[in-house]
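A short worksheet on the structure shown next.
Heads up, one of the protein chains got dropped from this complex, but the rest are sitting where they should.
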Amino acid sequence: MSREGWINALLLAGVAGVPLWAWAVDEPFTITLATRAAILALAGVGLNIALGLGGLVSLGHAAFFGIGGYAMGILASHAQAYDPIMEAPILIQGTKSMPVIWLVAVAAAALAALVIGALSLRTSGVYFIMITLAFGQMFYFFAISWPAYGGEDGLSIYVRNGFPGLNTLDPIQFFGLCFALLLLALLFSARLAKAPFGLALNAARQVPTRVATVGLSPFRLRLVAFVMSGAITGLAGALFADLNRFVSPTMFSWQTSGEIIVFVILGGVARTCGPVAGAALFVALEHVLGDLSDYWHIYLGLILLAVVLFARGGIVGTLAGRGRAHD
Amino acid sequence: MPAPRHKAISVTPILFIEQVLNGLQFGVMLFLMAAGLTLVFGVMGLINLAHGSLYMVGAFAAAAVAGATGSFLLALVAALAAAAAAGTIVELVVIRRLYHRDHLDQVLATFALILIFSEGTRWVFGSFPLYLNIPDYLSGPVTLPGGIEYPLYRLAIIGVGLAVAVGLFWLVSHTRLGIRIRAGESDREMIAALGVDISKLYTVVFALGAALAGLAGALVGAIQSVQVGMGEPVLILAFVVIVIGGIGSIKGALVGALMVGLTDTLGGVLLPALFRLFLDNSAATTTGSALASMLIYILMAVVLIWRPRGLFGVAA
Partner (left out) sequence: MTDPVLATDGVTKRFGALAACDGVSLELRPGEIHAVIGPNGAGKSTLIQLICGGLAPDAGRVTFRGRDVTASNTQARARAGLGRTFQVSALAMEDTVLQNAVLGALGARGGAFRVWRPALRDPALRDRAMAALERVGLADVAAVRTAELSHGQRRQLEVAVALTLEPHAFVMDEPMAGMGPEGSARMTRFLDGLRGQAPILLVEHDMDAVFALADRLSVLVYGRVIATGSLAEVRADPAVREAYLGEDA
């Protein structure tokens, strides 16, 4: 196993081990923190496909995170009120079933990513950054000004949604569910990076003209990557809303987009487990520094600045040495 | 529940003209923000998310100085000076390390600066908003031709914004600094070869952009509250402006700013009125204002489909 492989294994063992330990000593809050880290890592894994592999600096992934969140909120709120979402032309009921919610979240986020991507990918570089940021903001303002689902106040769900065979109200079981999804997403992104699609996308990031001259469309590669990326981040959004049993426009905010990028960068761009390291560190800092000072974002800012200016490979990059070499 | 933004039952010509003026005022304010962003990107190739923080610094400096001295003019001077100083320091300490980095590093480092600025300001001034009063000589309405009453202060903002626009065009096209800025945009090696101290030029351009953002913050601070986080929504709108106008173009920033200002303001009034033609009143207000909140982004999308590099953008 390579050095990065060992680091990844240790990292995942840590993210799984901490809540297991907390479960053994009955510290449910720590389990919740670990669940939060796993979900945020999942959002980062999604972004990493666009950002790390595709070089697409999206500052609008909060849109997909929020869509996932609202997919959960809307379906569950209708279900708990026994109020169908629509009756004509076909009857659509709300649901409290996680698998169905996930499916809807993924499909809705993918659709949004398709539209946003098709428009934004007409441009590149700094235009792309600004446009994705602006589209994220569009959803934010829409969520605030659309009163049907709580507007600015957001939506609360009384009871966490269910998964067949599990008690999702038990923190460790819900953690297990989130962690399993994270592992699946990691496996997918690791396979993707080495598959023909990843190879071509990675080349399109470096030399788009070359990719076009062998007959492949950089635009289509990027669009598909953006859709996959948005879909995974959307799934994370649905889980995040379920964790908090609450969804609000904050999930759509530009800070959320910024934070998802921060997970990826803190951990190491284009490293399979980079987002896991980044999200775990972020949650740990939030918890530790948040206890020390109300103004913990200052320290987060300084750490981030230091990483960008001096430790460019992020955590995994610094520990594992030069990366991106494939077999 | 927030109150609906616009309760007008019908759109009268007077209301329309008022809203056009509001749109202009919003537009010139966006221009002050967008001009700095677009200059910094055009000359240094830097995307600066912390531009909104400089806006906030200007507003807080103005509010603090106005509170201490009671002078609005001193407050404006303080806003310009504080934002320019903050810009200079940030450029010297952080930003200049980013010019040769990719956009991702720039985004992250300036995102980190936002966190530091916002929390630092909260630390110093607390979480409660400050208020900056409009001075007596600019308060109250004036009567415009046609009998329209309009706040003098907002007219003054329009005037200041347009004056700054004229000044910037003059600066860029007629002064030595402007020649260097234009040279820096087109050919960095050439300007260095000519013996211009490029790093000093960059600091000056960055400080100039910062001062404009600080001015915008102070001017707007008197009609809204001065609080932490006030800069970022404006920053994102300024991004929309320069995407529409074309990055690097001051003319584009002006046209884009006015388009965004007018679209947002008029959309907020006209769309609910439009929907009232075929929906009941409350549904029309809801649908109309929800759609209005998305309108400038739709405008941006349309411009992009038509011209991916913005209205006045140069080809890559």
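Note that the chains take the letters A and B in the order they are written out, and that residue 1 is the start of every chain.
Keep this in mind: a residue touches a chain if its C-beta (ideal position, glycine included) is under 8 Å from a C-beta of that chain, and two chains touch if they have at least 3 such contacts.
Just so it is clear, the model here is predicted, and its values are computed rather than measured.
Novice: Which of the displayed chains are touched by the chain that has been omitted?
Specialist: Missing chain, whole complex, touching shown chains: A.
Novice: Among A:A108, A:V224 or A:A241, which residue is in contact with the omitted chain in the full complex?
Specialist: The one listed residue touching the chain not shown is A:V224.
Novice: Just checking the interface: what residues of chain A touch the absent partner chain?
Specialist: Its contact residues with the unshown chain are 188, 191-192, 194-203, 206-207, 209-217, 221, 224, 324-327.
Here is the rule we go by: only the chains that are shown with their structure count from here on.
Novice: Would you pull the chain A residues touching chain B in the complex into a rising list?
Specialist: For chain A paired with chain B, touching residues are 51, 57, 59, 119-120, 122-127, 129-131, 133-135, 137-138, 141-142, 144-148, 151-153, 254-255, 258, 261-262, 265, 269, 295-298, 300-302, 304-305, 307-309, 312.
Novice: Could you list, by residue number, the parts of chain B that touch chain A in their complex?
Specialist: Going through chain B, the ones touching chain A are 1-2, 41, 47, 49, 94, 97, 101, 103-105, 107-109, 111-116, 118-120, 122-123, 232-233, 236, 239-240, 242-243, 247, 286, 289-290, 292-294, 297, 300-301, 304-305, 308-310, 316.
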